[in-house]
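Coming up: subunit A.
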Amino acid sequence: MITLSKVGDEMKKIRTDIINLNKKVDLPMEVESFKGLFANSHDCVFTEVMINKELTVHLVFVDGLANCTNVMDFILKPLTTLEKFTNIKDEKKLIDVIKGGSLYYISVKETNDVNLAVELLLMGTAVLILKEAKIAFLFETRGFESRSIQVPTEETSLKGSKDAFVETLRTNTAMLRRKMRTPDLVIEELIVGKVSKTKVSVSYIDGIANDQLVKSLRERLKKIETDQVLFTTVIEEEIIDSQYTPFPQVEYTEKPDKFCSALLEGRIGIIIDGIPFTMIIPTSIVNFFQTTDDYSHNYIVVSIIRGIRYLLAAVALIVPAFYVAITSFHLEMIPEGLALSVISTEKGVPFPIFIECILLSIAFQTLIEAGARIWSSIGGMVSLVGALIVGEAAITANFISPGVVVVVAAAAIANYTIPNKDFAFAIWIWEIILILLSSVIGLYGMVIGIILLIHHWAQMEVMGEPYLAPFAATDGRNSKDAIIRSLFVFKKKESLDEQSKINE
Partner candidate 1 sequence: MRRTLIITLILFTLYISAGLETMIGGRKSITDAFYVTTVGLDKAKDKIKLTIVTQSLGPEEETEYTKKQDKYFVTEGKTIFEANRFFTTFMDNKIFWGHVDYILISESLVKNGLDTYLDFFMRDHETRLIAELFIVKEYSAEESIKLVIDSGEDITNTLHVLKEDVGKLSVSGCVPVYEAFSTITDENCGSNVPLLQIIEDEKEETDSTDAKEASVAEDNPKSKRLVLDGYALLDPESSELVGFLTGNDARGFNFAINKIKSGVIVVEDPEGEDVTLEIIKSKTKIIPKFNGDKLEVTFKTKLSTNIAEIDGSTNLFTDENIELLIKQQNEMVKKEVKNAIDFALKHNIDIFPISKVVERKFPVKWDKIKDDWRKIFTEITFNVEVDSQIDRTYSIKEPVLSREDG
Partner candidate 2 sequence: MLKYIMIIGAISIYEIYMMVKKRQMKDFNAFLIFVLIALLASYIHVHDPFDASLSELLLKLVKSEYFKGG
């Protein structure tokens, strides 16, 4: 037996090898190897099982990942109590008996590869090591605590389904299977992350999703070199094309129904083990303006609301810049009466209007950030203190003028209506850029900013799909569901495959 002191440097070296180079370790299939690898981990349980006086086997499992009851009832108990086992004299016989199914367990694997054993051990498998034969039996005893399926917290829905993804990958895939009972639903799995070894699943519907897209995504996922996949951006940043952009290129959802409907559109979903948010790619700008609720309401109402969403996004983007432009360059555009009241409120305020706009815009973002970070017990205070008291005081103290407050607040509230918050933040950044440009030279600057923004969108592609689709680059295809949610949107959709055929 290797003692702890003996583990020493050699094992440490092997361990770092595994972590850094993802190298296969070359260790014999012995319990000592495991002990060496997990020397300091107290949750790794090593049990010596005496079947009878001559025969001893070792059982290794990780407490918390493996279901202890299962291990006891289905492995330890038969081994020690069943006569079949207690009568066995040598290991060869034992192997035969186990292979013969005497340990009635569904998923039993036989291996002499330590790497595989370690990998599975960390997923909750119990490893039964036979000392002399140098082989191990792996029992699928996975069973850890997980959160039950709950109502979505971030994406509320009035009429849609109310279940949400959880942290457990298998539960999530099961939810998908329940909603789409077709063999065409493919759920591939990869392991990403050198240290974390996280399962990442790629799901798509065979025949609808573009094969090339799936292939290139698979390749991109395989190429990822990272230690961990604890956060979604680890995957996201590796699979997107444009790195230098504040705009989201991946759609996140915690709702299986949204996920499934995306799959039916020919898009590909990525589920990461341990993260209750799933990713959908490729995305284009329209996806950030749609909600699942759009499909559970009357289509006329939804179309109007969607139109308003685009309008409000435009308001959030350009209104402060426009205000800056017309109050400092294009006075003829302000109606006379309004101009007089703007002048009267602006008098006594020391800053130029654009500085007021920027300050206030940042202040609004501060409120959001404070609201998100503050302890929920005093969260209500933020809006009260921030918005009411400070805002009111700032106006009376002539820090900012009421006109600017109205404009920036209108833009900020319009910004909140954008369903996708990542997109909303990006819009906010561009709002500031436009304010800066229009403070330099009025509407001209603003238009230059808009040109740059459109250019930014135009050259962005997500997995080869244009970001501006279907407004641009798709020859008008798929535009049925862009702004207007037409009545027959649920009819069979053109698959991306067919579309690409047309493209040729």
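Quick note on the criterion: contacts are C-beta pairs under 8 Å (C-beta built on N, C-alpha and C of every residue); 3 or more make two chains touch, one makes a residue touch a chain; residues count from 1.
A quick word on the picks: all candidates are chains of the complex that A comes from, given by their letters.
Predicted model only: the values in this text are computed from it and were never measured.
Student: Thinking of the complex as a whole, which of 1 or 2 is in touch with subunit A?
Tutor: Here subunit A touches candidate 1.
Student: Quick check: in the complex, which residue numbers of subunit A touch candidate 1?
Tutor: Residue list for subunit A touching candidate 1: 244-246, 327-329, 331-332, 334, 336, 339-340, 342-344, 346-347, 352-353, 433, 436-437, 439-442, 445, 449, 452-453, 456.
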